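All protein chains but one are shown at their positions in the complex.
Up next, subunit A:
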Amino acid sequence: MTKSLLPVLTRRTLLASGAAALATPMLMRRAHAEQSLVVADPGGPFTEGYRKAFYEPFTAATGIAINSVARDAEPTAQFKSIVDTKSYIWDVCTITLSARLILEEQGLLEPLNLDATKVSDVMPEAVHPNMLGTDVYSTVLAYNTDTITEAPEGWAAFWDFDKLPGRRSLRKNPIDTLEIALMADGVAPKDLYPLDVDRAFRKLDEIKDKIDVWWTGGAQSTQLLESGEVDMIAGWNARFQAAIDGGAPAKIVWNGGLYSIEGWGVPKGNPKADLARQFVAFCGQAEMQAKFTDDLAYGPTNLRAYDHIEADRAAILPTSPKNLELMSLASEPFWKANRAALTERFNGWLLD
């Protein structure tokens, strides 16, 4: 086991901004070297952001080494296998609210026993007995400022081809897409759930043939906006921010956005559960969460984090107060109950 972890240790070590700075404390803490956690994050910029925000500060504070690995895009199947076969290759893993419900139902999550006083500043939607949300992502509208000269105010504008002609793209998935249709049809965000599915499909019928691209992967949505392939697109804010950071002439519309939460969960029966809990609780702190916003355009769940974030950066984060008030929380329980059936109906509708 130690041997198989070696490459990861090397990777972590060398990736650190200052290898020398890191080497010294590691020598000092050799006594604790056997204490370590394998943490699965989504990889890429997440690893970078979490390293600064969570992994390094946690190791500095406790002496427990963190080895990060990249998890699969949808880790629920892997999670299930890990628990079922008791091969705990990960000690902690990031999961979404919807994954939490699935994993909870199947009894695959370890309780976190969070100290309520320590997470009192965290958004209540992010605190669960078996998951602590650390970042908020949001489904929003983005548009190309070169071709769409008048800023769209909400989802109704997406349907308005007379006023705002241009190529459109939606996600090839009923989740969020049905909500978007209902909001475009005039349903207030607070009245969305339970979704009036028939009404949503009727509204989608209006623009079905005018959607140029049904995107499937997050990176694809970045590329669609960046390359000017489409002029208006619904998708995740950080993906669009990546295009904007890369110089694309685009803007995000927060109005009518749907947000959701991602955070840490621990596989059931993990022998290192106590260490894992310690790590998860650590990630609830405001100062730590503020640090990942340098690399990730996601919102901290601990709203006190904004005390440590500059105003420019805060403006593009989903949980900054100005943006948050324009958006609503997507209902995971609704989707948990209806996802399979609605996915089938949506796929059938697409083929018609």
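Here, a contact is a pair of C-beta atoms (placed from the backbone, for glycine too) under 8 Å apart; a residue touches a chain by one contact, two chains touch by 3 or more; residues count from 1.
FYI, contacts and distances are computed from a predicted model.
J.: So which of "Xylose transport system permease protein XylH", "Nitrite/sulfite reductase", "Spermidine/putrescine ABC transporter ATP-binding protein" or "NADH-quinone oxidoreductase subunit K" is the UniProt name of the chain that got left out?
T.: The chain we cannot see is, by its UniProt record, "Spermidine/putrescine ABC transporter ATP-binding protein".
J.: Can you work out which residue in A:121, A:212 or A:294 touches the chain that's missing from view?
T.: Going through A:121, A:212 or A:294 one by one, A:212 is the residue touching the chain not shown.
J.: Of the residues A:172, A:199 or A:251, I need the one that contacts the missing chain.
T.: In the full complex, the listed residue that touches the missing chain is A:172.
J.: Which residue from A:52, A:80 or A:251 sits in contact with the chain not drawn here?
T.: Hidden-chain contact among the options goes to A:80.
J.: Where does subunit A touch the missing chain, residue by residue?
T.: Answer for subunit A: residues 4-5, 7-8, 10-11, 14-15, 38, 40, 42-46, 69-74, 76-78, 80-82, 84-85, 87, 89-90, 102, 106, 167, 172, 208, 211-214, 216-220, 222-223, 226-230, 242-243, 246-248, 339-340, 343-345, 347-348, 350-351 touch the chain left out.
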